[in-house]
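Here it is, the structure in full.
Note that this complex is displayed minus one protein chain, with the remaining chains in position.
Chain naming follows the written order as A, B, C, D and E, and within any one chain the residues start at number 1.
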Amino acid sequence: MQEKISRYEDGLARMQAIFGPGVVSELSRLAETSPDVARRLVEFPFADIYARPVLDLKTREMLTVAALTVLGYPQGELNQHIRGALNVGCTREEILEIILQMAVYAGFPAALEAVKTAASVFAEQQ
Amino acid sequence: MQEKISRYEDGLARMQAIFGPGVVSELSRLAETSPDVARRLVEFPFADIYARPVLDLKTREMLTVAALTVLGYPQGELNQHIRGALNVGCTREEILEIILQMAVYAGFPAALEAVKTAASVFAEQQ
Amino acid sequence: MQEKISRYEDGLARMQAIFGPGVVSELSRLAETSPDVARRLVEFPFADIYARPVLDLKTREMLTVAALTVLGYPQGELNQHIRGALNVGCTREEILEIILQMAVYAGFPAALEAVKTAASVFAEQQ
Amino acid sequence: MQEKISRYEDGLARMQAIFGPGVVSELSRLAETSPDVARRLVEFPFADIYARPVLDLKTREMLTVAALTVLGYPQGELNQHIRGALNVGCTREEILEIILQMAVYAGFPAALEAVKTAASVFAEQQ
Amino acid sequence: MQEKISRYEDGLARMQAIFGPGVVSELSRLAETSPDVARRLVEFPFADIYARPVLDLKTREMLTVAALTVLGYPQGELNQHIRGALNVGCTREEILEIILQMAVYAGFPAALEAVKTAASVFAEQQ
Partner (left out) sequence: MQEKISRYEDGLARMQAIFGPGVVSELSRLAETSPDVARRLVEFPFADIYARPVLDLKTREMLTVAALTVLGYPQGELNQHIRGALNVGCTREEILEIILQMAVYAGFPAALEAVKTAASVFAEQQ
């Protein structure tokens, strides 16, 4: 019991560090429909995986931006993780460079969709 | 000729059983652009495949919710099939459980997109 | 500590129930390269998710056969889960029917690859 | 009844025109595991779709080589369709050009896998 | 230097021939966020690849419509290339036939999403 609570709390703290305090209300909205997906999202990626010392948070977020660009369809999650990447120390230039590199591995449509999402994140932040 | 009409009629009746009577006008709208895609959609999945006795309609719709969650991009079709799944006897809990399980096989972004679509279906129905 | 051991043990027992006793040596081989992927595989899908009561094991394995057919590339995992599905009560007819239905949602190449894998599982078992 | 037989026969004749007489024994092998996938494969793509006059067989096979290159995983089907494309009038240069163009839309890994498959088809034919 | 300018100019002229003069302002908007993705898009697909004589522009656009239908998620790019395909000599019937054929290789959800995009292009043009 004890342990389960601390996995959740650990993951939630890490999500706030990456995505900012607004992530709490986004999780609440997700949990209204699926409390289980919300809980697993906090615990599995952000407590079990992102806590591991082998890669730092900036590198992890860069890898995630690459992964979501390749998948192509989850532009809502890419929006979140571009914001997350900027919060943990990525520059805009690095994010756009990751997207450009993904044109090599997943094609130009993947890169073009991701640039549009990056543009909307950058615009929100001005 | 005879046979062709009955494949279409059989498929259309099954689509109405799954998706409700509104599917007829949705098919008409599709047929305005592509009568051939509309006709094949009625005949191939819903007459040739869904009519087969090995799996019941509820199981078929559960499998389709899984398939569309994995594909990730066809959220319009997922919306339709979540409504279909509910119509043929799935509970909301079962649909959300399928989506949660797909996080294992297609990752969390796939599950998160599907939860959003499920949420919008559930909200429409209240 | 206690809890962590029991999640692993619970997941491992469930994997043995699904895949048979041979899964233990397969996990050992996986753990030689990546003990972390092996541990997470036991704990996340097979303890956290498959243990949940909303869907029974047979339904879960059917959904997984659908998911892996749609993904197309993980034929090694599909081989495993077809064997798993048979172990937990699916018939060969049901597995082939799932694959046929996936031709609708992911196209014929997905179905053809999956039939080849099903054929090799069925042949091993004769 | 009549009609069903002729759809199958029509599709089978078209498959032989595209893939050569060897396709009959390949279909038999497929039908040993799944007679339904085999029958639907003959009837749906090769009777219902490829028979339509809007696109000629050469164009259809070029589109299919593009589609399978983009999907990436079904290299067995790509092998078949490269042979089919050559049979219905494509040149090797055209096939390689399609694959090169797909590097733009699906990335270099897709193109590299397809070139390997094309190389093995070309080598068999010498 | 000389050469680099001419690759860009050659690609830009070809993009205008395919997509119409409006593509220049779309490229400018893309270049505001990522000048490098914009430049590579002009130079790699439209100067290096589409300039090659083996396939004509109409065939290339047909292949691209197939590729984007299969990928499924890049409906914005599909919208562009359906307009491009019409500009370089494809008929609406050919475009819808390509989409129908892709139902065979990528499933009905891919075809249904593409028909919706084709419908919106056709409607814009009336």
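The working rule: a contact is a pair of C-beta atoms (placed from the backbone, for glycine too) under 8 Å apart; a residue touches a chain by one contact, two chains touch by 3 or more.
Just so you know, these numbers come straight off a predicted model, no measurement behind them.
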Contact list for the unshown chain, restricted to visible chains: A, B, C, D, E
From D:Leu27, D:Leu41, D:Val65 or D:Ala118, residue that would touch the chain that is not displayed: D:Ala118
Contacting the left-out chain in the complete assembly, out of B:Pro45, B:Pro74 or B:Gly107: B:Gly107
Residue ranges of chain D at the interface with the undisplayed chain: 72-73, 96-97, 99-100, 103, 107-113, 115-116, 118-119, 122
Chain not shown, touching residues in chain B: 103-110
Residues of chain C (touch criterion as defined above) contacting the omitted chain: 30, 32-34, 36-37, 40-41, 44-45, 68, 71-74, 76-77
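Basically, only the chains that are shown with their structure count from here on.
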Required steps from chain A to chain C (each step between touching chains, minimum): 1
Comparison of A-D and A-E by number of C-beta pairs in contact, larger one: A-E
Centroid distance [mean C-alpha coordinates] between chain E and chain D, Å: 24
Residues of chain B whose C-beta touches two or more other chains: 36, 40, 44-45, 49, 52, 68, 71-73, 97, 100, 103
Pairwise touch network: line, ring, star, complete, or other: complete
